[in-house]
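A single structure is presented below for examination.
One protein chain is absent from this view; the other protein chains keep their places.
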Amino acid sequence: MSRPEPVGVGVIGAGAMGAAHLRTLVRWVPGAEARAVYDADRPRAEQLGGEVGAEVSGSAQELIASDRVGAIVIAAPDGLHEEFALACLAAGKPTLCEKPLATSPAGSRRVVDAEVAVGRRLVQVGFMRRYDPAYVELRELVAAGTVGPVRMVHCVHRNAQANPDATSEGVIVNSMIHELDVVPWLLDDPVVAVTVSTPTSPPGQMRDAQVAVLETAGGALVTVEVFVNARYGYDVQCEVVGDVGTVRLTPPYGLALRSHGLDGVRVSTDFVDRFADAYRIELAAWVEGVRRREVSGPTAWAGHCADTVAAAGVESLRSGRRVLVADLERPELYR
Amino acid sequence: MSRPEPVGVGVIGAGAMGAAHLRTLVRWVPGAEARAVYDADRPRAEQLGGEVGAEVSGSAQELIASDRVGAIVIAAPDGLHEEFALACLAAGKPTLCEKPLATSPAGSRRVVDAEVAVGRRLVQVGFMRRYDPAYVELRELVAAGTVGPVRMVHCVHRNAQANPDATSEGVIVNSMIHELDVVPWLLDDPVVAVTVSTPTSPPGQMRDAQVAVLETAGGALVTVEVFVNARYGYDVQCEVVGDVGTVRLTPPYGLALRSHGLDGVRVSTDFVDRFADAYRIELAAWVEGVRRREVSGPTAWAGHCADTVAAAGVESLRSGRRVLVADLERPELYR
Amino acid sequence: MSRPEPVGVGVIGAGAMGAAHLRTLVRWVPGAEARAVYDADRPRAEQLGGEVGAEVSGSAQELIASDRVGAIVIAAPDGLHEEFALACLAAGKPTLCEKPLATSPAGSRRVVDAEVAVGRRLVQVGFMRRYDPAYVELRELVAAGTVGPVRMVHCVHRNAQANPDATSEGVIVNSMIHELDVVPWLLDDPVVAVTVSTPTSPPGQMRDAQVAVLETAGGALVTVEVFVNARYGYDVQCEVVGDVGTVRLTPPYGLALRSHGLDGVRVSTDFVDRFADAYRIELAAWVEGVRRREVSGPTAWAGHCADTVAAAGVESLRSGRRVLVADLERPELYR
Partner (left out) sequence: MSRPEPVGVGVIGAGAMGAAHLRTLVRWVPGAEARAVYDADRPRAEQLGGEVGAEVSGSAQELIASDRVGAIVIAAPDGLHEEFALACLAAGKPTLCEKPLATSPAGSRRVVDAEVAVGRRLVQVGFMRRYDPAYVELRELVAAGTVGPVRMVHCVHRNAQANPDATSEGVIVNSMIHELDVVPWLLDDPVVAVTVSTPTSPPGQMRDAQVAVLETAGGALVTVEVFVNARYGYDVQCEVVGDVGTVRLTPPYGLALRSHGLDGVRVSTDFVDRFADAYRIELAAWVEGVRRREVSGPTAWAGHCADTVAAAGVESLRSGRRVLVADLERPELYR
């Protein structure tokens, strides 16, 4: 008995995220073959392609069109996600598109509309936390009523150091977007209003950290701290507070040191490392979904919802006011 | 060589807090003698007086006027704090008044004005957290720049069960007031704006939990969750987040159990127990201050400031809007 | 470009461990194909074979001899490990043999001798902890001198519930054997003496828990608690104590609950779950080793060393005395 034909995967973008996905695919996902890679920086693509045994495409379009590529991972710069997702839809090929699906709700709406026109779900958005085992179990406990009706959620999301091209808006659109997706998913309850506040930043610097207060349709209140220059490490915390108790993520498995007057755990600075299990499980589930011709993970619609909340957040950041999230009508395809 | 003459203390209020103060005084404060107790419920006063060897006064006024009473602890119901503090001032006797100093900023302003008229600080407000060893060390670390400039503070304040007479406003005026005092003290930075939000409460129930976002003059952002029906225990958390790191309170010393699939620490439901060290150190410092004819702890002005922020919080709770804290001019006496 | 020919794997034993290995191979190891399974309980083998797409062999010998099977996982009952390992050696096929390699040092010596006669390393022993990321990092830190010269190691190894056929000796030979392998590997320092003590057990019951004190050639002292009926969960702890600090494993990633007066983490009862990452990485590394015709993990010699220390432990358990570990001469093949 032999395995089914592997899914041929092409990856657009050979930066940190694209490289991590390719290596994970090759090392841990039996049902897939890494066949093509494209990057605007060709030498970077060649180095990665050589490492994992994938050919280097001359353009994203060529990669998408290739007969050997049955499914595409989009790990290009954020500004290109929409364009490539639309191209994949036009080619009728499934894609795992890194978050955010687009840089505006209008953009992700275009992807949604194109997918609705195709009539079949092809796009999965890279909200990998939905595959993190502890988040999954957290969601199950909440659904099972372990903490009673949910009243609050407290999230903390800290990076050691921002990307050089980070912006005040990007704190929401690029970082907080993880919470904007995962919290409604955890509670099965959409976000309807956002208020973003920030401490006063030194003149000329981006507005970091930021604190968002989210309100859900079901009446829960969510606080989200995002701090992309927290220095000490990459740290993601989440506590769900219910009427009869709370449940929260614990720090990742690792080592604790007793030395120099401190007893403490080591905090990684690397988000790829922190969520390595989530990325691996995400890729395997996506490949399995490709084979079954379904999207079991976060859909283009989920990507559009998160972008819509993020846009409300950006508006709140600018205005200093509470902003209602635009009311969206969910197309039939996503029900 | 013998000890100096002890300070004769009278306690108004023989409820949980008054009894705890009296027992702590008798057991742990060498410089004081518990001489008188008053409670509207006379049998309760008699039982406590008998236990600690203090006489029972016929009225609060009688207690305050007694020659044997040199200093007064006010642990009466909140609504009486102002009246008794004014009476102590009128008698020229030092007092430790439980928080809140009054039930409105106007009330605590009257106490401040009376004290200014006396021309000497006599009133200390029972914000005992300022005496908690970990809070004290936290303040020192912040002042020393250990975490860099402070950007945010996150506070959680949970009670196992609310008092039967708790109200939505009381969540702020009675519970959150601890954070409204301790945070500006930790940062040496006053609160200038308050926004209070709440999850949706079941119809007919008080608004609990509540989440406040405080803004300080120095530009820090503070989140405060108060949840007075959190069931699992009394839990006070505080993390100060700065540019180069964070520092936070750890859970109180005690026991951890491994059993029934859990590995965890026991959470007390008793706030008197949780802050027993703080109450003891507070009382000893207060008695020492009485002897030195000074108030080294939180003054009536601090009580008025906290009441003023609390009033802004209550207004925000009602209106759903961000409320600026009234600008207060600090009298000479408190500089 | 296509992947190299996969390694065809056969698994002997369709119990919990064999099934876990097969599922992990199929789900997570691209370079392998699950081709055959054998179990004395044929329906059990058929069910598992059906699930993972592997044929069912009529006997272990038939499985080992099959042309389609290039490498074998031995997950049969302990008493059969030696026999099957010898058969794999006779067939010249690489094997991953679950621990212990044999039920006596004489048994594992026979495997070593057979492998030496073959002249090539073919056997890897299933000491999966060597692949656990935190253990790996712990070893690196120790080697880097992070804690200074090692003086002590403290290990705790608790199971929720013993197997029905567990014995007092089995506590050492089956459970403690993990520590008997991993500690010398962590320190790069062999065990030279063992003293096993136990609390008094109720009459008629096995001797559980057990505490071993190990002495290494380099002079470190190691305490090992093994308790196979610890009820609350599966719990593996390890702290290495050096001259300038200590380093230890932290609890696995997961969830913490605040409820019912406790604040704690959930402890799994399942060792396959606890070490899921280690098993996965072990299998992938083994398959990679098979392809490269090398054994990069614990060798038959490591298995023999652990069995030898275990035998000293059993002797100490029986006699109540400190027992020196037999001095072993390492064959050229394992240098």
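Brief remarks follow.
As written, the chain order gives the labels A, B and C, with residue 1 at the start of each chain.
In the analysis below, a residue touches a chain if its C-beta (ideal position, glycine included) is under 8 Å from a C-beta of that chain, and two chains touch if they have at least 3 such contacts.
For clarity, every value in this text was computed on a predicted model and none was experimentally measured.
Residue-wise, the contact with the chain that is not shown comes from C:T198, picked out of C:Q61, C:T198 or C:T269. Among the residues B:R27, B:R292 or B:R335, only B:R27 touches the chain that is left out of the figure. From the options C:A65, C:A90 or C:V211, the residue with contact to the chain not on display is C:V211.
One of C:R151, C:H260 or C:R291 touches the chain omitted from the figure, and that residue is C:R151. For chain C, the residues in touch with the chain missing from this view are 151-152, 154, 156, 195, 197-200, 209, 211, 213, 215, 218-221, 223, 225, 227, 229-232, 241, 243-246.
In the full complex, chain B makes contact with the omitted chain through residues 1-3, 6, 26-30, 32-33, 35, 53-55, 133-134, 137-138, 141, 146-147, 244-260, 265, 277, 280, 284. For chain A, the residues touching the absent chain in the complete assembly are 231-233, 235, 251, 256-267, 269.
One rule holds in what follows: only the chains that are shown with their structure count from here on.
Geometrically, the chain at the heart of the complex, using CA-atom means, is A. Here the spacing of chain A and chain B, counted between their Cα centres, is 44 Å.
Centre-to-centre separation between chain B and chain C, using Cα means, comes to 57 Å. For chain A, the set of residues that touch two or more other chains comprises 244-246.
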